[in-house]
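Excluded from the complex is one protein chain; the other protein chains are retained at their positions.
What follows is chain A.
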Amino acid sequence: MIRAEPDPAPRTAAALIRRGEAEAGGWRFRLEEEGWHDLAEALRHDPLPFVTLWADGRDVHALFLEGGERPLVASVEPYGGRYLGLSPERPAAAPFERCVQDLWGFSAMEARDVRPWLDHGLWTATWPLSARPGPAAWPPDPPDFRPVPGECMILGSGPADGGHHTPAHLRLAVDGGGVVGQAEWRLGYAHRGVVARLVGLDADAAVRLAGRAAAGASVAHQSALCRAIEVAAGQAADAATVRTRVLLAEIERAATHLHDLSRVARAAGGAALAAECERLREAILDQCGRIGGHRLLMDRVCPGGAGDPAMDDAAVSIGGRVADLLEAGRAALMRGRGWPGLEARMAGVGVLEQSAARALGVGGVVGRASAREEDLRRLVPGYRREWLDSGVRRGGDVAARIDLRLTELGGVARLLRAAAGSMPDAGWKPQAVGEGVGFAEGPRGAVWYWVRMVDGCVAAAHACDPALAQACALEHVLAGAQAEDVGMIVHSFGLSAAGADL
């Protein structure tokens, strides 16, 4: 592209975004089509971390995390329903581009993959969220799977396979030796239209709904949306509320880690470890059920400055009891883990390399087990850096993911004690700009929300759960694995299709 005055120095991607027109509080910028093309070009060389991509009916937005700590959003208005896709430079953007295509009808040019992702052709309309939805075609097109390497047998499982998880279909191409040649997900069975349902709700109702986006990360979803709403309204949570959110998030982390551990251990044949995890999880959820009767901590986080003092006291006392339970159960967990056969079953299986984890945007436990130092808790208000010492693993295999979860359980117990005894600073009050980005580190990875509030109600929103990136990473990891290890590898990611489909 020829410009009148070429820049003497190559611009960074972040600087290119900032050159756009500021629309919200100095973190969201509108780019013209040309600027968006420059951004895509710059991303080829610039390591600016991509987080998520969404549409709001008029624009397409891409969220980046500048310097690993400042959210930065680039917006572009699709011209004729088309915009330049970012997935050639950022493979992690591919599933988001496909979601935007299915929901809004904006197509990404030069995208890596343009097949439908959520829409199976069974909805009442195509592009249901766009201003002019199209009619649904009947009968629906058969699923468009990737071509399978020759001489492979197709093994499909799901969406109803008797496992206790959200529906998803996994299609494996297995060769004669039982090695998976190619793995592909078909998701969308659990798409409930969370984003469409958020629109029009007031702040409290929106947070209640977000608590039901993915049950394993209910507190994370609630807190992330609360922060987004508070940023939009120029509010800040008071110190006690901030501390309660930290405590609840850590309790949820323990419960979900135990759930995921028991699933992996069962699949790996480690019944003793699984049994210990299930008993410990049940004891923790029983404690949680005593605050308001919600074992999975739904409806426990409220938006706005001041929380409920009774809730704050309850969170401190339950946090203490959960820490006691975790410390008492530690020896039994380690005994279950220590069985040599289990190590032989898991070591070196299902390896996700660091480079793949980075390219596909996988964070959370899975990313940290592949040597990525990804933990948003260092940015979340209420946490102190010295509390977060769980570290990373280099292996990237099933054993590393199990060990990291076990280590983090110990970290949760320490953190619950430290947080209960501290009083964090009240949050910094941002300027009200009507829009906000909020995030939280859920048990399985980073949860992001973007909202635009008008008259106290949600006018547009976006939710991003780590499951989408995990599904893509699993396709990569499963290729080359033994067919009999597939269940164990999938469980070791803690994938929840509920979070991927939303």
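As a working rule, a residue touches a chain if its C-beta (ideal position, glycine included) is under 8 Å from a C-beta of that chain, and two chains touch if they have at least 3 such contacts; residues count from 1.
The rule is short, and it goes like this: contacts and distances are computed from a predicted model.
J.: Looking at UniProt, which of "ATP-binding cassette domain-containing protein", "NADH-quinone oxidoreductase subunit B", "Acyl-CoA dehydrogenase" or "Response regulatory domain-containing protein" names the chain that isn't shown?
T.: UniProt lists the chain left out of the view as "NADH-quinone oxidoreductase subunit B".
J.: Can you work out which residue in A:Val179, A:Ala275 or A:Ala420 touches the chain that's missing from view?
T.: Of the listed residues, the one touching the omitted chain is A:Ala275.
J.: For the chain that's not shown, point to the residue among A:Arg212, A:Arg321, A:Arg345 or A:His476 touching it.
T.: In the full complex, the listed residue that touches the missing chain is A:Arg212.
J.: Which of these touches the unseen chain: A:Gly35, A:Gly188, A:Pro303 or A:Gly350?
T.: The missing chain is touched by A:Gly188.
J.: Thinking of the whole complex, not just what is shown, which of A:Thr166, A:Ser223, A:Gln287 or A:Ser492 touches the missing chain?
T.: In the complete complex, the chain left out is touched by residue A:Thr166.
J.: Residues on chain A that touch the omitted chain in the whole complex?
T.: 120, 122-125, 128, 133, 159-167, 188-193, 196-197, 208-209, 212-216, 218, 259, 262, 274-276, 278-279, 281-282, 285, 289, 295-296, 298, 496-498, 501
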